[in-house]
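Of the protein chains in this complex, one is absent; all others appear in place.
The letters A and B name the chains in turn, as written, and every chain counts its residues from 1.
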Amino acid sequence: MDLPSRIKEMLSLLSRVLRHGSVSATEAELREMENAFALVLMGAFTGMPAPPAYISIALLPWLERELGVMMSRSLMHDDRLSEWADLVDL
Amino acid sequence: MRTVFFVGKGGVGKTTSSASLAFHLASAGGKVYWVSIDPAHNLCDIAGCRPFRGAREIAPNLLAEEIDMERCTEAYIEKNITRMKETYRYLGILNLEGAFDILRYSPGMEEAAVTAALADGIRRYRERIDCIVVDTPPTGLMLRMFALPFTSILWIEKLSEWRRTILGRRKTVNSILGKDSPYREAGDEAGEDPVLRELGVEAERASFLKAVFADACVVLVTDQERLSLDESLRIRDGLARIGIGISLVLLNKFRALNETGKRIIEAFSDRTVVKVPFVEDTADRKVLAETAAGWAELITRTE
Partner (left out) sequence: MSVCPDRKTGASLVHAMNTTLTVIIGLALYYLIYRYYGRYLERTVVGSGEVETPAHRLCDNVDFIPANKYVLFGHHFASIAGAAPIVGPVIAMVWGWLPGLLWVWFGNIFIGAVHDYLSLMSSVRYDGHSVQWIAGRVIRKRTGYLFSIFVFFVLILVVAAFGSIIGKIFVKEAAVPSAYMLKIGAALVLGLLMYRLRVNFLASTVIGIAMLAAAVALGKAFPVHAGYQTWMIVFFFYIIIAASIPVNILLQPRDYLNAWLLIAGLAAGGAAVLLAFKPMALPAFTSFNAPAIGGRPTPFWPVIPLIIACGSLSGFHAMVASGTTSKQLAKETEGLFVGYGSMLTEGFLSTLVIVCMGAFAYDVMPTATVETLKASPPEFAAGYTAAVKSAGGPVGIFSRAYAEAAHSALRLPRDFMTILASMWVASFAMTTLDTTNRLARYTFVEILAPLKERLPSLYRLLANRWSASTVPAATGIALAWTGAWTVIWPAFGGANQMLASIAMMTVAAWAVREQRVRGLNILVPALFLWLTVTLAVLWFIVEVVPGFMAKSPVQAYVLGAITLAMLVLNLVLIYDFFRPEKAGG
């Protein structure tokens, strides 16, 4: 591969690395927001304080993604601490 | 356009009273939509017609409808369950049919269905109607029905706000990561989000009903039984908690004032209590209309 395209590739990679770095905390926050959103709506079916069940039912058809996030997050329910270690820069 | 709700313990003559008002106003020339949500299905007995579905003009100027609560709730749930079955068909969540059937018994489905039906009915007919007369279901459901828009609006607002924050964050991540973003398939436009749209629909319905309830005239029907007194007080307090006041009290099936009757008048001393005499033949429309003559204008007069 010739030098200019090599450099271009490296710059593009650098850009990707920097971009990911610039939103890593935001992505983590977003994940948790979606998780919590689903949890709150599910509360109607588990007897927790929650929005009236009919709101949850009305929204449920469009919450496929959020329910998935909720279930994924629940896999690590007893292993939360280390996930946040990368915020600390230690 | 006025909305009048008839509330009271079962058996005190709620449907009969609402029928009185409906026939009275209709015969006076007003256009009336008379809707009964009471599962006791008395409307047809009183109106003297065979059971029918939907709204039907049973007398000149008088449109009547009997909302079958059970079928109404059934239909409401079915609609949602069907939507969910379509969406989650590929997700293999548990035993899909079984799980979603449980939703029938979710707390709040009845009042959700009923208020939805009520809202639809009012919206459909209010243009051509002068007065909507509503015969409400038994106390428990009636109170939950009234309370629903008030509690819902709060939840819906918070959920919408939260949803907008989520969409905003997604948009930020998408704009920076582009095709590297795990959210590129998930929606990030508030204008296109189905969840926000659904919340908007519910918000609109809830505020519509809130306005209707706030503006409505509530008539408490009771007789001189001890149990009726107790329940009437519960109704008054329950409605007061959501800021709805009782406009008029009808002391029904009245022959002579007894101890309980006195206590009723005392308890509602700040309201007009009208003694409505016992009506022998409740199927006679003219008699019914005349019964209301004594107090109908109290309703139309109040702000």
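In this section, contacts are C-beta pairs under 8 Å (C-beta built on N, C-alpha and C of every residue); 3 or more make two chains touch, one makes a residue touch a chain.
Remember, predicted model here, so these are calculated numbers, not experimental data.
Undergrad: May I ask you to list the residues on chain A that touch the chain which is not drawn?
TA: That gives, for chain A, the contact residues 13, 15-26, 28-29, 31, 68-69, 72-73, 75-76, 78-90.
Undergrad: Considering the whole complex rather than only what is displayed, give the residues of chain B touching the chain that is not shown.
TA: 169, 171-172, 175-176, 182
We adopt the following convention: only the chains that are shown with their structure count from here on.
Undergrad: Could you please specify the touching residues of chain B with respect to chain A in the complex?
TA: Touching chain A from chain B are residues 76-77, 80, 83-84, 86-88, 91, 102-103, 106-109, 112-113, 148, 151-152, 155-156, 159, 162-163, 165-166, 169-170, 172-173, 176-178, 180, 182-183, 186, 194-195, 198-199, 201-202.
Undergrad: Touching residues of chain A toward chain B in the complex: what are they?
TA: Those residues of chain A that touch chain B are 16, 19-20, 22-23, 26-27, 29-30, 33-34, 37, 40-41, 44-45, 51-55, 57-65.
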